[in-house]
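Structure below; questions to follow.
A protein chain is absent from this complex, but the other protein chains hold their places.
Just so it is clear, A, B and C label the chains in written order, and each chain counts residues from 1 on its own.
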Amino acid sequence: MVVVMAPDATDEDIARVVEKVEGVGGEAFVSKGVVRTIIGLVGDIDSFHHLNLRSMSGVADVHRISDPYKLVSRQHHPERSTVWVGGVPFGPETFTFVAGPCAVESPAQTLEAAEMAKAAGATLLRGGAFKPRTSPYAFQGLGVRGLEILSSVREATGLPIVTEITDARDVKVVVEHADMLQVGTRNMANFGLLQAVGEAGKPVLLKRGMNSTIEEWLMAAEYIAQRGNLDVVLCERGIRTFEPATRNTLDISAVPVVQATSHLPVIVDPSHAAGRKDLVVPLSRAAIAVGADGVIVDVHPDPESALCDGPQALLGNDLRLLAQAVRQLPPAVGRVDAGTRVRTPV
Amino acid sequence: MVVVMAPDATDEDIARVVEKVEGVGGEAFVSKGVVRTIIGLVGDIDSFHHLNLRSMSGVADVHRISDPYKLVSRQHHPERSTVWVGGVPFGPETFTFVAGPCAVESPAQTLEAAEMAKAAGATLLRGGAFKPRTSPYAFQGLGVRGLEILSSVREATGLPIVTEITDARDVKVVVEHADMLQVGTRNMANFGLLQAVGEAGKPVLLKRGMNSTIEEWLMAAEYIAQRGNLDVVLCERGIRTFEPATRNTLDISAVPVVQATSHLPVIVDPSHAAGRKDLVVPLSRAAIAVGADGVIVDVHPDPESALCDGPQALLGNDLRLLAQAVRQLPPAVGRVDAGTRVRTPV
Amino acid sequence: MVVVMAPDATDEDIARVVEKVEGVGGEAFVSKGVVRTIIGLVGDIDSFHHLNLRSMSGVADVHRISDPYKLVSRQHHPERSTVWVGGVPFGPETFTFVAGPCAVESPAQTLEAAEMAKAAGATLLRGGAFKPRTSPYAFQGLGVRGLEILSSVREATGLPIVTEITDARDVKVVVEHADMLQVGTRNMANFGLLQAVGEAGKPVLLKRGMNSTIEEWLMAAEYIAQRGNLDVVLCERGIRTFEPATRNTLDISAVPVVQATSHLPVIVDPSHAAGRKDLVVPLSRAAIAVGADGVIVDVHPDPESALCDGPQALLGNDLRLLAQAVRQLPPAVGRVDAGTRVRTPV
Partner (left out) sequence: MVVVMAPDATDEDIARVVEKVEGVGGEAFVSKGVVRTIIGLVGDIDSFHHLNLRSMSGVADVHRISDPYKLVSRQHHPERSTVWVGGVPFGPETFTFVAGPCAVESPAQTLEAAEMAKAAGATLLRGGAFKPRTSPYAFQGLGVRGLEILSSVREATGLPIVTEITDARDVKVVVEHADMLQVGTRNMANFGLLQAVGEAGKPVLLKRGMNSTIEEWLMAAEYIAQRGNLDVVLCERGIRTFEPATRNTLDISAVPVVQATSHLPVIVDPSHAAGRKDLVVPLSRAAIAVGADGVIVDVHPDPESALCDGPQALLGNDLRLLAQAVRQLPPAVGRVDAGTRVRTPV
């Protein structure tokens, strides 16, 4: 931590900062410049946070230097992790393809979408039973009935299930049916929910808040990890910018940035980032090439009749192109299809 | 609603759109241009949403024309509303000053802050018992003990209480102690929480998501209203932009924009927007002048020892300047201090 | 300046940084932490920049601590400046009202707009002869003919003229006609143009780039100042964000932020920020209350026939409300109308 003093800070101001830092067992190194003095703090950073240095007389600014997350950081865990979901790996050597309908609408639609996904090479099925929607008048998902449909489709296809959880009160019922709990972009900073999934004993897919910095996203993962659950897969899904051509702006750089600082796997959701079907295949290719550990895409047997996000669901030729990319591109960046590494879940 | 056809759309594509719209009882007006055809839809907009027109063959884009919110819109409720909280009005004729500590830390600190707030002219006390924090290692609030402190401080000072609720599971206990429930910026799109406070029978202070458009914010209010609660006060608290000089960018224009489209009161939180004490007074003046229905600011008897957001808490001279602004400026824009209109709560 | 070393930096890496800094006459204070080492640099910051420390082995990051601007900073010039334009002051004690048409279209339209502006209390006339337009097919301004019209309208009304310059090649002709040269938002980082107006011997109105941080904006002012011209008035005109309700988001906080770090006057352009006529009056009130040194607004005798930005031009009742605000509000924040302090230009 570095404390920057204001140009008009007095020697007494500086002394008070040093004293406060030493009072909690830290060391303070003072560098007096012509215009300003800066004070480097060494010691237990958590104890410094409580000092409220920024509010002290003569203090202009306080810069944090270390990363604020610990359990999810590569600092003490340099090897990148592999997270297993129903026998399917997410990790540094594989590329994992997750697909399915945005929302579970009926047993037939879900089964058909799952079979499309499987035929295209997907090894996990996504599908929403609880849908967070901007409008209270929009389709909100089938709820528990949707979970039951997902369970039966898993039985029929063998694909493990990832589904969104939007409310801490639903953890118990979702855990009964799902192999992986998804925390959506709107709930990334719903700390009660993060703690609840941290205690649920299932792997978590944590989408990035569309307004969140990478650091805040990793802090959200830290909330889950802190409750004892390190089986977290991160998912970049676009951030909010001024560009209107896409629903959000896919921050493709986030993949290598995350991989440089955290050991957790990170995948990409091109469907929700773009909100446009025609961009899903090129963006999936980009995700593979940039080194993502997987992609998650929307497919629907009949997008025109979809109750949610039809315009971004793949089918037909696009899905074939995507299947081809998932087969051909990962080897070009040193990875194998996760489908070849599936192991029987314990 | 306007459907824009792609340049290469066929007559059949156009006919299918018209047919689909008429199939749900709507009317479709076709305008054929040299390059493109556009189709204007007239009828019940909700029925059109389910048609998934954007996924149809030949459709390039669909523009919504009407506002998606209803209960909170001025369209059918042109008069701006007044919301009463413990006898204090938020509305078009008054200016309401809310102040208090960011977090409740102890009975003494809360009482002292409340007395500062009251002396400066505040008519409501803010204070957080449940604190949503970016880091799981930061102070998370006193919880129920904090609510009890707030209750006792209300008894001592007569100031009604507004406090944040972060989890639908806490509604029952918060309602027992608070006069107004605050939904914070990180929970604006936590739809389960919005529905829970919509059913709680207390006025709600709904902060704008730091990443949310004004339309999304009004849709969040619609979620609350739809559960039967129209006592919603909106609070602009800054949005996330590229500018690093302030924690967030206060979107002062949001105040007149909201007032033009919604009948709900709207206030401003300059403390959390700026994150800097020295900007709170000028931004509060701007909020009054732009026509806000109130402000909510952080005060703390000893910012240096604050457990949360000390750098933005007012005291001493700044608080005196703010008190002066709240007395002098509202009349210059045709408003009276809400303190002069307090009525005994029923 | 603070150099943050990577966790795996070696003692040799640290020694090389220290050596490099001392090699240009600086001092380096090393603070060794448990995880990282930070090095505080003291001395001539410009000499450090050329060291390219960020590229050195073992260096994770370099934080600049001091402001990068000098001539426009309050550090060595604590008093806020007054800039005089044709006898009209922009400064800390006054409030200056600038108005006029977005574009000069004809002698009659310009004269009529100028008379409206003057009647409403404006003391300077704005009007564009060279218009930077997003589309090459849009009206690009009357050019030199427009400047001549402005000159004749100044003669008729006595109002000094501020007009935009978009190309360094036009400096000579614009200087002949204008009292103040405006650098527009799209040219804020056109460094050749900044240097040209810096040498032109006329006051400059420097609009903030819609994408620029406050620091970059002050650096643009530094470019002008460095060429010997300190008569620069800054103009906040909105920044680009995700919010679509307004054309740009007026960053009202920028006014007190600038005033805290620079001695230059700063005014607000609510017309271009909002792009909506109905927001101009409330935003002007906010600008006055926040402490801006002036406002600049679009007026047009017949907005429907305006060749540029008609939707944001004021007339009739709105202009009366604005005139009223400019008369009544500045005294409430300790300022006088600049019109009362006009002095005969030398």
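Rule of thumb we're sticking to: a contact is a pair of C-beta atoms (placed from the backbone, for glycine too) under 8 Å apart; a residue touches a chain by one contact, two chains touch by 3 or more.
All of these numbers come straight from a predicted model, not from anything done at the bench.
Screening C:Ser151, C:Asn211 or C:Gln324 against the full complex identifies C:Asn211 as the residue touching the chain left out.
If you put the hidden chain back, the residue from C:Ser31, C:Thr163, C:Asn187 or C:Ser284 that touches it is C:Asn187. When the full complex is taken into account, the listed residue touching the unshown chain is A:Gln328, out of A:Thr10, A:Ser57 or A:Gln328. Interface note: of C:Asp11, C:Asp46, C:Glu176 or C:Glu199, the residue touching the hidden chain in the full complex is C:Asp46. Touching the omitted chain from chain C are residues 46, 49-50, 52, 54-56, 68, 132-139, 166-169, 186-187, 189-192, 195, 209-211, 216, 219, 222-223, 226, 240, 303-307, 310-311, 313. Although one chain is not displayed, its contacts with chain B can still be listed: residues 2, 4, 7, 27, 29-36, 38, 40-43, 61, 63, 65-66, 75, 240-242, 244. Contacts to the hidden chain, counted on chain A, fall at residues 211, 213-215, 239, 241-246, 249-257, 260, 273-274, 278-279, 282-283, 285-291, 328-329, 332-333.
Criterion: only the chains that are shown with their structure count from here on.
Chain A and chain C, compared by their mean Cα positions, are separated by 40 Å. Averaging C-alpha coordinates per chain places the centre of chain B 31 Å away from that of chain C. In chain B, the residues that reach two or more other chains under the touch definition are 211.
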